[in-house]
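With one protein chain held back, the other chains of the complex are shown just where they sit.
The letters A and B name the chains in turn, as written, and every chain counts its residues from 1.
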Amino acid sequence: MGYNALRLLKEGLTGNKGWQPVWRDPAPKDAYDIVIIGGGGHGLATAYYLAREHGLRNVAVLEKGYLGGGNVGRNTTIVRANYAMPGNSEFYSHSLKLWEGLERELNYNVMHSQRGLIDLFHSDDQRDAYVRGGNAMINQGDDAVLLDRDEVRDRLPYLDFDNARFPIHGALLHPRGGTARHDAVAWGYARAADRRGVDLIQQCEVTGIDVEGGKVQGVTTTRGVIRARKVAIVTAGRSGQVAAMAGLRLPVESHVLQAFVTEGLKPIIDHVVIFGMGHFYISQSDKGGLVFGGDLDGYASYAQRGNLPTAEHVMEAAMALMPVVGQARVLRSWGGIMDMTPDGSPIIDRTGIEGLYLDCGWCYGGFKATPASGFALAHLLATDRPHDTAARFRLDRFRDGVGLMDEEGTGAQHKLH
Amino acid sequence: MRLTCPLCGERDLREFSYTGDAVLCERPAPEAGPEAWDAYLHLRENPAGVARDLWHHGAGCSAWLVVTRDTVTHAVIAVALADAP
Partner (left out) sequence: MRIAGRGLVDPGRVIGFSFDGRPYTGLAGDSLASALLANGVRLMGRSFKYHRPRGVMTAGSDEPNALVTVGRGGDRRPNERAPMVELFDGMEAVSQNRWPGLGLDVMAVNDLLSPLLGAGFYYKTFMWPRAFWERVYEPLIRRAAGLGALSGLPAPDVSDKVFGHCDLLVIGAGPAGLMAALVAGRAGADVILADERDRMGGRLLDEDEMLGGAPARAWVAASLEELDSLPNVRRMARTTVTGAYDGGTYGALQRGAPGAVHHSFWRIAARRAVLCAGALERGIAFPGNDRPGVMMAGAVRRYLHRHGVAAGQSVAVFGNNDSAHRTARDLHAAGVRVAALIDTRPEVPQYADYETFAGAEVVATRGRLGLRGITIRQNGRERRLRADTLAVSGGWNPAVHLTCHMNARPLWRDDIAGFVPPEGAIPGLGVAGAAAGVFSTHGALSTGARAALAALSDLGLRATMPDLPGAEDAPFAITPHWQVAGRGRAWLDLQNDVTTKDVAQAARENFRSVEHMKRYTTLGMATDQGKGSNVNALAVLADATGRGIAETGTTTFRPPYVPVPIAAMGAGASGAGYAPQRFTPSHGASVEKGAPMIEAGLWYRPGWFPRPGETTWRESCDREVAMVRNAVGICDVSTLGKIDIQGPDAAAFLDFVYANRFSTLKPGRVRYGLMLREDGHVMDDGTTACLAPGHYVMTTTTAAAAPVLKHLEFVSQVLRPEWNLRLAPVTEQWAQFAVAGPRSRDLLNALLDDEIGNDAWPFMSCGAVSVCGVAARLFRISFSGEHAYEIAVPARYGDSLFRLLVALAEGLGGGAYGMEALNVLRIEKGHLTDAEIDGRTTACDLGMGRMVSPDKDCIGKMMAARPGLRDPARERLVGLRPVDPQAPVSAGAHLFNPGDKAERVHDQGHVTSVAWSPTLNSNLALAFLKHGPARLGERIRLVDHLRGHDTLCIVTDPVAFDPEGGRLRG
């Protein structure tokens, strides 16, 4: 059923009794052309683009819990394309373009809102590093604006310009950066994929990947064996465990990243604001909650919950940058499992096993990548050639050192990106 | 989380920092070849369960520690000096 205002009116006047299920609950078939492990944002987007771009509909998405239950539903909803390194630059630029038509393409309002992202800098060196990135964005065909201190003040008068430990020197504005409603992205892709015939199978945990003679045969699940010509692992923080079922070891370490939301408040923060000296980023949701986060907790973890020192550190950054939010109360905190790579950039590639594909290593940047990741993985699955925008996301790049994309320059320590 | 440093005793998490899997203690020989070096620096077991990892007591005695820890429950099973035989 198509969604529009008229339908909303009609259903509203008839007691909202006519709404149809947003997706089916099919039983798994014995075999598919392609099985995608992981019903998160990237897996669902992959399924959608396989059907939409390549006409491949004999596809199943297997989800051990509920659709969109992983990082797509536990992030700070930021959508941006402000990368400096070749590889990331073209990929995230492509992703942002896909975001920009997503509501109508999916017939689902994901509330993508280009509120503008303001990345503050606090020293000349930091400014120059941001300028390098901003110029890379413009070279890529995207937008970036250098703001001086007064221009920042015009836009964000509530920041502490007078007493801050690290004074605000200026900012890089990414006008097309913004936010989207995270759950809606998963649901929108799920619904659109389902409508094109993809089977979305929830409560179906993959317990084994069946490989014979170096070639993938299918998967074993809690709902039986499912054969497939191609299998894609799209399981973010759990990539290591799933890949281990096929005997692979990945350049990935899983870490916790916390996020926080406050009680609903009348609008005060219109942009996405990023503090250059304190691992802190904040925006305000359409419901009024301040949504913010900081750095990784800092140790390998699958606990999906954070520690107190890191939470305090994030609150301290808020008080340092914008004490105006001090009376806001934190309502909820949560943690996601981040699949951290040695250069902080992702992997979309084939593996040493024929028919087994990998989409992982999104670190804490996976949400904004959802459309392009799905698009590129679908292209790879359908054509066995990497999509141009993701050609650098090779699995082997750490071994040969070719085309590393270390945006932070922190080196081959997974936790430092 | 609280860790019991073998030199200092039980201390709050905020005195320590984590570096990575304790595989980092086993630096390959120079001639070990690219596969061994790739495995040393990049590839990880990344276990969901008991892990051995490398921590530094930076706000304490500066000792490097190998912590045996459950990555799912965050239970700390053992803490030892990294240079202990």
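Quick note on the criterion: contacts are C-beta pairs under 8 Å (C-beta built on N, C-alpha and C of every residue); 3 or more make two chains touch, one makes a residue touch a chain.
This is a predicted model, so every value here is computed, not measured.
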Discussion item. Touch as defined at the start, partner being the missing chain; which of A:29, A:132 or A:215 qualifies?
Written reply: A:132
Fill in: Residues in chain A touching the chain absent from view
3-5, 7-9, 12-13, 15-17, 19-25, 65-67, 69, 73, 86, 89-90, 101, 103-104, 107-109, 111-115, 122-123, 125, 127-136, 138-141, 144-146, 158, 160, 163-167, 172, 181, 183-184, 187-188, 202, 262-268, 277-278, 284-288, 303-305, 307-308, 311-312, 314-320, 323-334, 342, 397, 399-404, 406, 408-412
Worksheet, complete the sentence: It is residues of chain B that touch the chain not shown, namely 1-2, 12-13, 19, 24-25, 27-28, 30, 32, 34, 37, 41, 54, 56, 58, 62-64, 73-76, 81-83
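Just so we're on the same page, only the chains that are shown with their structure count from here on.
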Worksheet item: If you average the CA atoms of chain A and of chain B, how far apart do the two points sit, in angstrom?
Response: 29
Discussion item. Using the touch definition from the top, list the residues of chain A that touch chain B in their complex.
Written reply: 238, 240-241, 244, 249-254, 298-303, 307, 309, 342, 398-400, 412-415
Fill in: chain A-touching residues of chain B, taken from the complex the two chains share
1, 12-14, 17-21, 34-35, 38-39, 41-48, 51, 53, 55, 69, 71-74
